[in-house]
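Shown here: the complex without one of its protein chains, the others still in place.
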């Protein structure tokens, strides 16, 4: 069970004139958390890309519960919530690092994509090792 | 009826190593399209902010249909699809400027927010002129 | 003589919690202005890239004279200030669109680079037409 969060400090350049982290940064934090998640499970995203397979983003959603400010850090919890040979979905929960108060939740949907041939692929066929790893972590 | 699109040229810095516009840029394009929409209807977002009212983003969704590349431009169509005194939703349709092929669709949900008092407000009370303008454009 | 500026409206997401455009955005505006400059002189950057040649950035400088805020627009004046077969330099002057007050100045240095072979090239040999165009505009 993957429970260790990705720890992220707010960068000053991510604030906006409302004095909070601009809402457009969370989709980037999700990508960082996803990459970190793959590092932790032992199959880096860079390795998948090097093997020719992208986790192309097909959709993304985020709902903003409370604001994050400069000087704060967040913990991002990532988990696989859907998986097929062609697609997967990851859910993210961003909480304040100190208090655990919920900041933002969301998900990203992905299809497995052969970057060179520019076609969707079955991950089970293209990278069976990664597929099995994802499957072992998808307990929904 | 608001039908004129926001025209947006791709910036080189918006591409990623897959050779396409990185998926995190569309939420920023939505903000640009929203701002442009307000300019067109005659009540700029800067004017709302100057009057102390933000359209704070409460959630956002995007679904990616086809890729946009450097050298291309897009047209973004914006419309109000939900409106109450406390909240609104805008939908966006990003199409290729030349062919009209659909690239990305999505929406942003907003609450009306008093930036100084840091509380949600009724737009009808806070900025009645803007509320009526939105209402006249919300034909769903 | 290239005197028409690139017109750029500030995006909300470019502001920071000091209430101004964050200083990291200007290097991106320079890129936009450079691209716009090439469009105006009749040889788009996308065309150079498609022909295999990048204007790889080798250094960049910016000096910030006064702040730009949300709701404002700027005019960016671009000109070629150095040119050889291997390298060039472009200077940028960012002024307020209404008052002409100087906001930021700077430059970017470039080498001509064959993206496929991953080697620096002579622009005079690689894209003579573009080299001659640059030369005709470099009156310093």
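Before moving on, here are some points about what is shown:
The first chain written gets the first letter, and so on, giving A, B and C; residue counts start at 1 in each chain.
Here, a contact is a pair of C-beta atoms (placed from the backbone, for glycine too) under 8 Å apart; a residue touches a chain by one contact, two chains touch by 3 or more.
Quick caveat, the model's predicted, so the values are computed rather than measured.
Looking at the complex as a whole, the chain kept out of the display touches A, B, C. Among the residues C:23, C:47, C:69 or C:124, only C:23 touches the chain that is left out of the figure. The set of subunit C residues touching the chain not shown comprises 18, 23-24, 27-28, 31, 54, 56-64, 115.
Interface with the hidden chain, as seen from subunit A, comprises residues 11-13, 28, 31-32, 35, 44-46, 49-50, 70-71. Where subunit B meets the omitted chain, the residues involved are 12-13, 15-20, 22, 24, 70.
One rule holds in what follows: only the chains that are shown with their structure count from here on.
Chain centres computed from CA atoms place C at the largest separation from subunit A. When each chain is reduced to the mean of its CA atoms, the one lying nearest the mean of all protein CA atoms is B.
Chain geometry summary: the mean Cα position of subunit A and that of subunit C are 34 Å apart.
In terms of their C-alpha centroids, the spacing between subunit B and subunit C amounts to 28 Å. Subunit A and subunit B have centres, each the mean of its CA atoms, that are 24 Å apart.
With touch defined as above, residues shared between interfaces to two or more other chains in subunit A number as follows: 18, 24.
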